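The complex appears here minus one protein chain, its other protein chains still in place.
Labels for the chains are A, B and C, by order of writing; each one numbers its residues from 1.
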Amino acid sequence: MENNDKVTSNRVFEGDYVIIALDRKRKWVVRIEKGKELHTHKGVIDLGDIIGLEFGSRIKSSGGTIFYVFRHSLSEAIYKFKRATQIVYPKDYGLILMFGEVVPGSRVIEVGVGSGALTAVITTYVGSFGRVYGYEINEKNLRIAEKNLEKLGVLNVVELKLKDAREGFDEKNVDTVIVDMGDPWEVIPKVYDVLVGGGNIVVFVPTFNQIERVVQSLEENNFGFIRAVECLLRDIEVKRGAIRPSMRMIGHTGFIIHAKKLAKY
Amino acid sequence: MENNDKVTSNRVFEGDYVIIALDRKRKWVVRIEKGKELHTHKGVIDLGDIIGLEFGSRIKSSGGTIFYVFRHSLSEAIYKFKRATQIVYPKDYGLILMFGEVVPGSRVIEVGVGSGALTAVITTYVGSFGRVYGYEINEKNLRIAEKNLEKLGVLNVVELKLKDAREGFDEKNVDTVIVDMGDPWEVIPKVYDVLVGGGNIVVFVPTFNQIERVVQSLEENNFGFIRAVECLLRDIEVKRGAIRPSMRMIGHTGFIIHAKKLAKY
Amino acid sequence: MENNDKVTSNRVFEGDYVIIALDRKRKWVVRIEKGKELHTHKGVIDLGDIIGLEFGSRIKSSGGTIFYVFRHSLSEAIYKFKRATQIVYPKDYGLILMFGEVVPGSRVIEVGVGSGALTAVITTYVGSFGRVYGYEINEKNLRIAEKNLEKLGVLNVVELKLKDAREGFDEKNVDTVIVDMGDPWEVIPKVYDVLVGGGNIVVFVPTFNQIERVVQSLEENNFGFIRAVECLLRDIEVKRGAIRPSMRMIGHTGFIIHAKKLAKY
Partner (left out) sequence: MENNDKVTSNRVFEGDYVIIALDRKRKWVVRIEKGKELHTHKGVIDLGDIIGLEFGSRIKSSGGTIFYVFRHSLSEAIYKFKRATQIVYPKDYGLILMFGEVVPGSRVIEVGVGSGALTAVITTYVGSFGRVYGYEINEKNLRIAEKNLEKLGVLNVVELKLKDAREGFDEKNVDTVIVDMGDPWEVIPKVYDVLVGGGNIVVFVPTFNQIERVVQSLEENNFGFIRAVECLLRDIEVKRGAIRPSMRMIGHTGFIIHAKKLAKY
C-alpha cells in the first residue's frame, strides 16, 4: 500500500528514480539519495535537496543553471536505455503496437530483444495481466536488456530467454509475435505454429531485400492481409515568428510489415 | 468467469462481435447470431455458420468468394467507427501515447472527443486501472462516440461529458491532457490547472498558424520542453518482384505538439 | 524575323497557341483564330476577342466567369500533353537535368520517349545548339510524342526513332543517356558504348527490384559514382490564417539513378 502511495504521489521520495532535465536532449536518470550528487557540465546538484519536491519543479545547480525534475517514465527510460544494438525508433513503437493489436492483457513474443527498448514498450502496454516472452541469442544484449527493464520496474511481466527462436518457441497460442532480427524468414514457420488463429505478426526490417523475402515467406506460410509501411517523423522548429520543419531528420529506420495468421486449407 | 473464458477463447461464440474480411480495405463488423446473414457484393454469409470457428478461418459466401473471420480488436473497431468529424489518424495515435506518457493506470483528459476514435485508443491503453475523461461540446458527436465506445466494450473506463472545457475541468491532478479542438490556446490555462506537476499536454492541430498560437500560449502558461512533430506514413506495395512505395499517400493530417507542466516561479 | 518578333512580344497574335486558365488545375491550350470559340462549363469564350491582349489579361466568358490568358510555355504544354503512358513527374525533371548534366548544347539520348513530356523538357534545355535522340518501340506512343513536341515547336532539335535501343544506338559520343523503360539493364551495355568518357546515365525506375538490377548492371559495365534518390513533392495550402501541407500527395513516382561512365581497365 505504501508502495502504491508512492507511485501515485506527485512528490519525490528517497529511493525514487527521477529525471533531471536541462532541455529535451540533456537529461539524467538518477536515484534520489541523501548525500549523493549529480555532476553536470553546468554545475553540481545535491540530490538530497530534491526529496519532497513536486515533479515539474525547478532546481538550481551550484553553477546557477536551472534544471527540472520529472517523473521517470517509459519514454524517458527508453531514451536513456543503455544500447547494445541498433534499436527500433520511438516513432515506430506506436505503429508496432497498433498493427500488432498489442493491448492490456495480450500475450506477446518478441524475437530479437536487443537492448530491450521495444520490450519495455510492449511490456508496459500489455500491463500486469499480459505477458511478454523475449528471445535473444546474444547473451551480452540480454543482460543489458534485463538491467534496463529492471530499472523500469517491469521485469515481472517479461520472460527473457537466451534462446534461438529459429529452433522453435516454448509458448503456445500467443496473440502477437514481433520480429526484429536480420533474417526473419528463418523464424516465420515457427511463428505460424505459436500464434493463435488470426493472430498478428509484425516484422521490422531495414532493407527492401528483406521486405521481399519476408513477404515471400509470409505468403508461403499461410499468412495473409499483409501490409508494409514506413514512418517518417519530422520535427517542427517552434521558434516564434519562424516556424519551420527542422533541417535535421532521420531519413530511414526500417519498414514495418504486418500480417495475420490464416487457417491452412 | 464464463465471460472471461470467452474473451481468451480463440473460437467464435454466439453474441460476439467479429470482423469478416475480404481484404485489408473491405471489412465488416458483425454480431454473430444464428439465423442472421451478412449481405455483401460478393454474396451472402450465414453468420450462424461461423459459431465455433477458430479466428483466422476461411468462410465461403453464397457467391463462392473466400472471406476470413478475425477477432474484433481495437484497430479494427476504430477503422469502422462511425465518424462525426475529421479524426486523428492511426499513424498519430502511437505518437500521442508516447509523447503523452499514457500508460496503464494513467488518468487522462481528452478535449474534443469527436467520434471517439482516439478516445478508444487511450481508453484501451490506460486499462482498467486508468481513467479517461472525455470533453465534447457537440452533443451529436458525443452520442456517436458513446455508441462507438460501447461496441468496443470500454465505456466503463471513460466518462464522456457534454461540456465546454474552456470553462474549466471537473478533475484534479490528471497525468495527461490531450487536446484536439480548433482553438486549443483557449483551454491551455485550464489545462495547466488540472495537470499534476510535470504532467503532459499533447495538442493535435492541422495548421502552422495553430502551432504558432499553441506554442505562444504554452510558453505564457508555464509549460516547457515543447516539441512539435508531424508524422508521414508511407505504404509499401509488396507485390513480389515489384516492391515500391505506394503512389497513394496522405500528405498531411496534423501536427502533434507536446509540452510539460513546469512549476511557476 | 517577323516570327521572332512575335515570340518576344507580350501580346497575343492570331495563330498563337495560348493558355486560357480558370485556376491552377483547369486550363485549356487553344490556337487563337477569329471566329473560333472555346466552350467551357463556365461559359463560352470568343477567341477572336483575345487577339492583341497582353498576357496576364482577364477575359470574361459568356457566363460571366473570369478567365486569364497566359503564354503557352513548356510547363503548361507538358501539363496538357496527350498521354500514352505513365510519365515521369515534373518534380523529377529538374533532378534528371541536374544529375544528367544536361545543359544548352548537350547531345542527349532518351530511351523510352513515351508521350514526350520528358523529351520536351530535355529538348527545351539543350536549346538550338543541342540535340536529342529519342528511342521508342511503340509506334502509337511515338506519334503522340511527335504531335506533342510539334505543338511546342521543338521538333527541329529532336530526332524521334521507332527503334529498340537494346539493339544499339546510331549515335556516338553523346553526353547523356536518359533511360525510362521497364528493363533498363538490357540497354546499359549499349549505353556504355554510346557515351563519351565520363558521360552521364540517368535511369528512372518505379521499383526497388529495378534499382537493384540497374545498379548491378551499372557496376558490371564500368559505370561508377552511382547515386539513387527519390523526390517527394508536398503542396502547401496557402489559405491565409490556415497554412498547412496539403492532404493530397503523390506518395511515389519513381527512383532516379545516376552514374558516370568510367574508363575500362
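Definition applied: contacts are C-beta pairs under 8 Å (C-beta built on N, C-alpha and C of every residue); 3 or more make two chains touch, one makes a residue touch a chain.
Predicted, not measured: the structure shown is a model, and the values here were computed from it.
Asker: Over the whole complex, note the residues of chain B touching the chain we left out.
Answerer: 208-209, 212
Asker: Applying the definition given at the start, please give the residues of chain C touching the unseen chain.
Answerer: Touching the chain left out of view, chain C contributes residues 10, 21, 23-24, 54-58, 68-71, 73-75, 90-91, 93-99, 101, 103-104, 124-125, 127-128, 173, 196-199, 208, 211-212, 215-216, 219, 224-236, 238, 240-241, 243, 245, 255, 257, 260-263, 265.
Asker: For chain A, which residues lie in contact with the unshown chain of the complex?
Answerer: 206-209, 230, 234-235, 241-253
Here is the rule we use: only the chains that are shown with their structure count from here on.
Asker: Mapping chain-to-chain touches, which pattern fits: line, ring, star, complete or other?
Answerer: The chain contacts form a complete graph, every chain touching every other.
Asker: What are the two chains with the top count of C-beta contact pairs?
Answerer: A-B
Asker: Quick check: superposing chain A onto chain C on C-alpha atoms, how many degrees is the rotation, to the nearest 5?
Answerer: Going from chain A to chain C via C-alpha fit gives 180 degrees.
Asker: Could you put a whole-Å number on the gap between the CA centroids of chain A and chain B?
Answerer: Centre separation, chain A to chain B: 21 Å.
Asker: If you average the Cα atoms of chain A and of chain C to get two centres, how far apart are those centres in Å?
Answerer: 47
Asker: Between chain B and chain C, tell me the centre distance in angstrom, where each centre is the average of that chain's C-alpha atoms.
Answerer: 44
Asker: Using the touch definition from the top, which residues of chain B touch two or more other chains?
Answerer: 208, 230, 234-235, 241, 243, 245
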